[in-house]
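All protein chains but one are shown in place.
Up next, chain A:
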C-alpha cells in the first residue's frame, strides 16, 4: 500500500508526521471538485555513489516525475517528496526522469471503492512496493571510460600488430629457414620454381642463398 488518499476523507497511512504538516489543511478545507485523488510518493537517490571520474549530472532539482506518459509533470521537494493532485481512480503509470539514473516505471492502482487502498509495483521487475518510495535500479553512465595508456594497447592496435607481424617475419623466419635441412630446402625450392608460383619464402633474404 502506498500513501495515496482521496481528497474527501483524508486517510494518511504513511509519513503521517510529515504529511500532516504539509497537506492536511489542504485536504481538510477543500471540498472535492470532481472525484480526484492525490498520490503522494517519494524519490530516494543515493548520493555520492557517482562512478569515478564521472560527475553526476542529475541534481535533485532537475528530477521530473511524470504521470501517464507526461499527462502531469511534477518536481521533487527538497526532501524528495512529490505529489499528484486530482488523479482519477484507475491504474496509472509513474515515471521518474533523472539524468544519470535508471528508474523503473511504477504501476499505481488508485482504488475508487476504498480510498487510501492502493497498490504500486515496479513494471520492470514486477516487484511490489509497500510504499511509494522510488529508488533508481542502477546508474547510467553515458560515456565510455578511456583506458589509461598501456604498452598492450599500442601492441593490440592494428599498427602495433603490423609491426609485430613484420618483426616476426624479419627475425624469426630466417631462423626457421636456417634450421631446415639444406637438402629439403633445395628440393622445396625446386618444386616452387617448377610450379612458377612466387612465394614469400623465395623473396626472403637469405632463403635463396642458404
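Assume a contact is a pair of C-beta atoms (placed from the backbone, for glycine too) under 8 Å apart; a residue touches a chain by one contact, two chains touch by 3 or more; residues count from 1.
Keep this in mind: contacts and distances are computed from a predicted model.
Peer 1: According to UniProt, what is the chain that's been left out of this complex called? Choose from "Serine/threonine-protein phosphatase with EF-hands", "Testis-expressed sequence 10 protein homolog", "ER membrane protein complex subunit 1" or "Eukaryotic translation initiation factor 3 subunit L".
Peer 2: So, among "Serine/threonine-protein phosphatase with EF-hands", "Testis-expressed sequence 10 protein homolog", "ER membrane protein complex subunit 1" or "Eukaryotic translation initiation factor 3 subunit L", the name matching the hidden chain's UniProt entry is "ER membrane protein complex subunit 1".
Peer 1: Of the residues listed, A:77, A:127 or A:193, which one is in contact with the missing chain?
Peer 2: Spelled out, the listed residue whose C-beta touches the missing chain is A:77.
Peer 1: Touching the missing chain, which residues of chain A?
Peer 2: 7, 21-22, 25-26, 29-30, 32-33, 38, 54, 57, 59-61, 64, 66, 68-78, 83, 85-88, 90-93, 95, 97-100, 102, 104-105, 107, 123-124, 140-146, 149, 154, 156-163, 165-167, 170, 200, 205-206, 209
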